[in-house]
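I am attaching a structure below and will ask some questions about it afterwards.
All protein chains but one are shown at their positions in the complex.
Per-chain numbering from 1; labels A and B assigned in written order.
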Amino acid sequence: MVLGSATAVLMAASVIGLFLVAPEDTDQGAIQRIFYFHVAIAIGSMIAFLVACVAGVLYLRRGTRVWDDVGAVSAGLGLLFSALTVVTGSIWAKGAWGTWWRWDDPRLVTYLIVILLYAAYFVLRSSAEGDRRERYSAVYAIFAFAAVPLSFYAVRVAESFIHPVVFTENGANMPGSMLIWFVVAQVGVVGLFATLLQLELLQRRAQRALDDLKLRIEALAA
Amino acid sequence: MSASHVAQLVALLRKDLRLELRTRETAVSMGLFALVAMIIFQFAIGQRADETTPFAAGIMWATIALTAVLGVGRTWVPEREQRVLDALLVAPVSRLTLLVARALALVVYLLAVEAVVVPLAVLFFVRGAEPADAPLIALVCVLADLCIAVVGAFLASMSVFSRARELLLPVLLLPSLVPVVITASGATHAVLGPARDLAEFRGYCVFLAVYALIFSLVAYATFDHVLDD
Partner (left out) sequence: MAGVDLHLAWGGRVAVVGPNGAGKSTLLRMLATLLRPDEGTLSVAGHPLPAQARRARGLIGYLGHDPLVYLDLTAWQNLELFGALYGVPRLREAVPAALARVGLLPRAHDAVRTFSRGMAQRLGIARLTLHAPELLLLDEPYTGLDAAGGRLLDGVLADVGAGRGAVIVTHELDRALRLADEVLVMRAGRVVLRAATAGLTPDGFARTYAEVTG
């Protein structure tokens, strides 16, 4: 509950901050604001995939089912965030350059591949049952996470790099006032991930307890 | 008595090649598929361009990638259909050996397909290719084949038990192959394209080697959990 409320506050604050308080970017105007969400969500999705990968490793080592749940939910959230990344990126591209899509933007293209990689995760999951499903999901979560940087570098190596860099060597490539709100948005997004993860895990645990109870009642009745 | 890993690997590889020679199913269908795919690409893309050389590398590797998916889909088919997989799993052979044997067999198939596809693609789409290009293209092929084989054998072993495997495998495999297609075609283009750039070629080849290495490591770390129940 605490986490949830904290997240809600952070998200609200970041939305207000980014859209109302922070100064407008002279070059690109209001649309620049969505860029910060875009980056925050992008990073959030990577965190989700990392969690799924780690959960996969832990499942393979320990075999406790909770890690499969964490992995599956994280992968799902990561997929959702990735889709949002592409949508916000597309909106921003329209605002900044006038087209809904550019193929020479390595980050956007990579996220397209990432969506496919993790959609495949769920297809794989639905193809197996029980113990095998959990094992395969864990293995693929590790595999897909390794594929992400490779996909990014392949796309980047092959195409010209035009996506403006948000963080440069000298520090963030945005005015200090914006930086604060970006960090707020980022923490908010991570909090959102954690809250949703927690909610979903609780729901699954409750469902399982309910199923267990049903089985036991049926066994008694028989 | 126990067998060395190498002896087992050789036996498994020999078995795959023998099966292929006897039935000739996989290589022939892959070859025909590749040919048709290239013709389709010509009509879909090549017709509209005065000069197809810039597209040649891309068409070549798109064809090879799709053909590879077909070939990987044939993996484990004899074992599955004839239920021989149990006999292999019951034998004292490491699962890693099974995977490596499978990957090596895939490399052989892919090289056989490329022996046909590459010259044809050059014939159809490239102007101004030189014999000196051949070893460079061969290098790209070998590296890319290793990448495809490692990933293909690994993912195929996770789809062997599923019922919808004809659809599952392409869905699993193609997203992971995108980096391979991008860099292999980039490397090929660096050689066959209008401007020859060896530094670019080297960069792409290094990437392919790194890709193969990373996924070999992932496969090595997790193979235990993939074939056994």
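In the analysis below, a contact is a pair of C-beta atoms (placed from the backbone, for glycine too) under 8 Å apart; a residue touches a chain by one contact, two chains touch by 3 or more.
Model, not experiment: these values are computed from the prediction.
In the full assembly, the chain not pictured is in contact with B, by the touch criterion defined above. Checked against the hidden chain, the listed residues B:Gln8, B:Ser185 or B:Ser216 yield one contact partner: B:Gln8.
Residue B:Leu19 is the one among B:Leu19, B:Ala62 or B:Ala221 that touches the chain missing from this view. One chain is missing from the display, and on subunit B it is touched by residues 1-4, 7-8, 10-12, 14-15, 18-19, 22-23, 78, 82-84, 86-94, 228-229.
In this section, only the chains that are shown with their structure count from here on.
Taken in their complex, subunit B has these residues touching subunit A: 154-155, 158-159, 161-165, 168, 171-172, 174-176, 178-180, 182-183, 186, 203-204, 207, 210-211, 214-215, 218, 221-222, 225-226, 229. Subunit A contributes residues 60, 113, 116-117, 119-120, 123-124, 127-128, 131-132, 135-136, 138-140, 142-144, 146-147, 150-151, 153-155, 157-158 to its touches with subunit B in the complex.
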